[in-house]
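All protein chains but one are shown in place.
Then we have subunit A:
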């Protein structure tokens, strides 16, 4: 009862049975608890998870167990990429994975899947989030205004003097921000201010190519182009495209 080739049987909600190595199955804290507190020869019923989802989850667990145990020659970067590809699935599958990872208590998978959804939310406006996830807006106009006023600071992307901080200015960086036309945009990279523009000047142009030559030769040379479009109610959306040469 401790040998690594011990197998555990799992039965899913659609009556599929999976036989997996104990080391893989106990990545799930839930299964681990049940296995250690019950009869080791019986089949564990995973009622809330379907065969397809469990199959994917077991792939994940196996990959991570093998890489940690050194059975597979895979670098941390390659594992990270494997994880990134693992979550490239449709929304239904992604949410099923979240629920299953939560139920089976597989912390790293739960973090990975939740982070993926978080990335789909970050930086988006409420209308965009509703479209992405097909959510109905059930606010009345007055209620929506009240909540917007309460959280006004979150919508003033740049406030008075805006600061859009680009922390890693690699070649070919794209950044997007929503701002009002009264703001200025100040781009700071590596603690140096590399660009300051008044939005009202930008607002009249469709796109601008500006090449900034810094005084200090070690700072990056930035060629930036800005595209803007009106998104209504006094806000414009700016796409900054940086081409950077060190």
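As a working rule, a residue touches a chain if its C-beta (ideal position, glycine included) is under 8 Å from a C-beta of that chain, and two chains touch if they have at least 3 such contacts; residues count from 1.
Operating definition for what follows: contacts and distances are computed from a predicted model.
Enquirer: Report the protein name recorded by UniProt for the chain absent from the figure; options are "Glycine cleavage system H protein", "DNA 5'-3' helicase", "F-box protein PP2-B2" or "Nucleoporin NDC1".
Expert: "F-box protein PP2-B2"
Enquirer: Out of A:6, A:30 or A:66, which is the one that touches the chain we can't see?
Expert: Looking across A:6, A:30 or A:66, the contact with the absent chain belongs to A:30.
Enquirer: Just the residue numbers, please: which parts of subunit A touch the chain that's not shown?
Expert: Residues in contact with the chain left out: 30-31, 33-34, 38-39, 42-48, 91-92, 95-96, 98-99, 102-104, 110-111, 114-115, 117-119, 121-126, 129-130, 133-139, 143-144, 147-148, 151, 153-155.
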